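Of the protein chains in this complex, one is absent; all others appear in place.
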Amino acid sequence: MSKLTLSRISKRFSGRDAVRDLSLALDRGEFLSLLGPSGCGKSTTLGMIAGFIAPDAGDILIDGNRINDLSPQQRRIGLVLQDYAVFTSLTVRANLSFGLEVKGLKRGKRRQAVDELARQLDLSDLLDRRGGSLNMSEMQRVALARTLATEPELLLLDEPMSNLDAETRARLRGELRQLQKSLAQTVLYVTHDQAEALSMSDRVAVMRDGEIVQLATPHDIYHRPANRFVAEFIGDPPLNVIPCDVATDAAATAIALPGGAVLRSSALPIAPGRHWLGVRPHDVELVATASPGAVQAPLRFVENFGARHVLHAEYASDLLRIEAVPAARSIGEMLHLRFTADRVLLIDRSSERVVPFRQLEAAA
Amino acid sequence: MFGADKAWVRWLKRTTVCIAIVIASFPIFWLISTSFKPVDEWQKFPPVWISSQPTLQNYRIVFAPKAAQEFAAKQQGAIGYKVSGSAWKAFGDSAIIATAATVLSVLFGTLAAYSIVRFHTGGDSYPFQFLTVRMFPPIAVVVPMVVLFSMLRLSDTYFGLILAYTAFTLPFSIWMIRSFIEEVPEELEGAALIYGMRPLHAFLKVTFPLIQGGVLATALFVFILNWSEFLFALTLTTGHVVTVTLQVANYVSASSGKLYGVQAAMGTVSTLPVIFFGYIIQRHLVRGLSFGAIKR
Partner (left out) sequence: MSAVALERLRKVFNKTTALDDVSLAIGTGEFLCVVGRTNAGKSTLLKTIAGLYRADGGRVIIGGRDLTLLPPHKRRVSLLFQNIALFPTMTGYENIAFPLRTTNVAGDAVERRVRSIAQMLKVEHLLDRLPRTFSGGERQRVAIGRAIIQPGDLLMLDEPLTNLDASIRIRLRIEFKKLHREFAQTIIYVTHDQVEAMSLSDRVAVLDGGRIQQIGSPDEVYHRPVNRFVAEFIGSPPMNIIDAELSQADGRLALIGTGFSLPVEESEGQRWRQMQLPRQLAFGVRPERVIVAPGPTNDAPIGANILWVEHLGNRSIVALRMGDVTLTAVVPPNRPLNADRRAWVGLRPEPQHLLSRETGVFFPLAA
């Protein structure tokens, strides 16, 4: 039985559907991310699970029990919000014991539990510091520890890393994941950052306009996105979307790209005409000279990240992003590019869905 | 939030609110009611809630003393009296003084508040310091004020009273307007400055439009304070300047003692300008009242 089940919940705010007919099942010990742009309904969904927002329809179940009518305090759900809400005038120790005091644990037991938790989250040195004197990452750990102290059924995290420096964020990602695994804590994590979702989760639910557009493992979300939105939202640098002409008959499908390259496959369920081809910057190969199957594009911009370069070349009236090894290149230089056939994504223009194929070959 | 209130809790809440409303509005009700009572009902016990013989005599005394006198002569039981000063003059004097003092208080208050918020004039404890000035019970400073005023030949002058009122409401103005200015992010003015505007211009065109609701709300409160002020009016004037509050106190006669009904009539009428003022700025008032309360 799932730890958390959302069954067709929806919520409307002043004439707008914030969450639409959403269903989700979270397993015990699973780390699931709700990923999506601002306004997609992820925080509203979290609010409904926590009990601060009442759904207009649908059921929320924990371990099979319907909790719609329970108040937040009764739900035994832990919550860490964007601003942590660490009690600044109390010591770290007092912060951590807070939830336990509310539960009525005796002093001796409380002390034990706090010490153990502090050890696990590397807070033992900070126990006597005042909440207000901590830096952001310390505060995050205290907020986490405080919630974990009450051994919640489920831990909800609402964009907890948005307020952190990019540097701290990267560091804390791994730590948080390790902690979650060692405690076997069930976690629902809300974020707009695809790197966070991909790196930490067991599964990712990509949301848009109040609905879950795809629910899958990070690997599948990245390699087998369901539609254009997911494909473009996931991945850094973002997916290139190239217009292409598809000709298809009973036996085969040919995809013609601007600049002359053609990809062939066995017959695919797609109507002939204009469609899109999605290519990840990582899957664009730089070849030395013009060769069959390659296209040409002049280099316009270079982003130098030290260990790798991202090149922006003009192609099909837009800029194509290419991940490349660092090398000396000049602006305006003509690049010869080949797309790794097996890894491109064929996107149907009308449905915006990704059409899966078995094998794609570059035609000579 | 979770589940509706139980029935008895609801009943308790409603009853409490009703009681509060009654207590708050009773004085106003009594005032208006008394203003229509004939003299024998002013101090009757058990009290007369609503007069059975309502009369306009009190109002006549306030607005048209001559006509009132004639009426009294013709009626039996109507009071004979001699009152100093005219209500019309009192309204006029109060209008001049209260308005001028309000304008000055808000004007200087805004400038001072801006300086304190943006330039930290006077240091961090300055706002608290001038607030403590306001904490003085005015009665404690009345005697020195009288002496000072007579030394400066300000006794019984319009200017003198305006000055006194401005001085005493200034801390309040500064305190209130300060919180409105704090709501306006510094970067807005910064942007105006960087993009070429001179500082004063930036204040007028960018900052002021955002605080004007709050400034109007402050002006209304200050006006109320000035309009209803009695102690300084009493001690710093000797008859030439008469405010509404003084005039009310003047309605006393040797034979009938305090003319409660007349006082009530005057009182009722003198609330009207304040209500009027509040009405014309009400659009800005709500925004102004809540604006300062929201802490950024």
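First chain written, first letter: the chains are A and B, and each begins at residue 1.
What we mean here is this: a contact is a pair of C-beta atoms (placed from the backbone, for glycine too) under 8 Å apart; a residue touches a chain by one contact, two chains touch by 3 or more.
Model, not experiment: these values are computed from the prediction.
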Identified contact with the non-displayed chain, of A:A118, A:L172, A:I234 or A:V354: A:I234
From A:I77, A:L198 or A:L360, residue that would touch the chain that is not displayed: A:L198
Touch with the omitted chain, as defined above, among A:G132, A:G174, A:G273 or A:P356: A:G174
Contact with the hidden chain (one of A:M1, A:A250 or A:A307): A:A307
Contact with the hidden chain (one of A:D245, A:E323 or A:E352): A:E323
Interface with the unshown chain - residue positions in chain A: 37-38, 136, 165-167, 170, 173-174, 177-178, 181, 192-195, 198-200, 218-219, 222-223, 233-238, 280-282, 301, 303-308, 310, 312, 319, 323, 326
Residue ranges of chain B at the interface with the undisplayed chain: 185, 187-188, 190-199, 206, 209-210
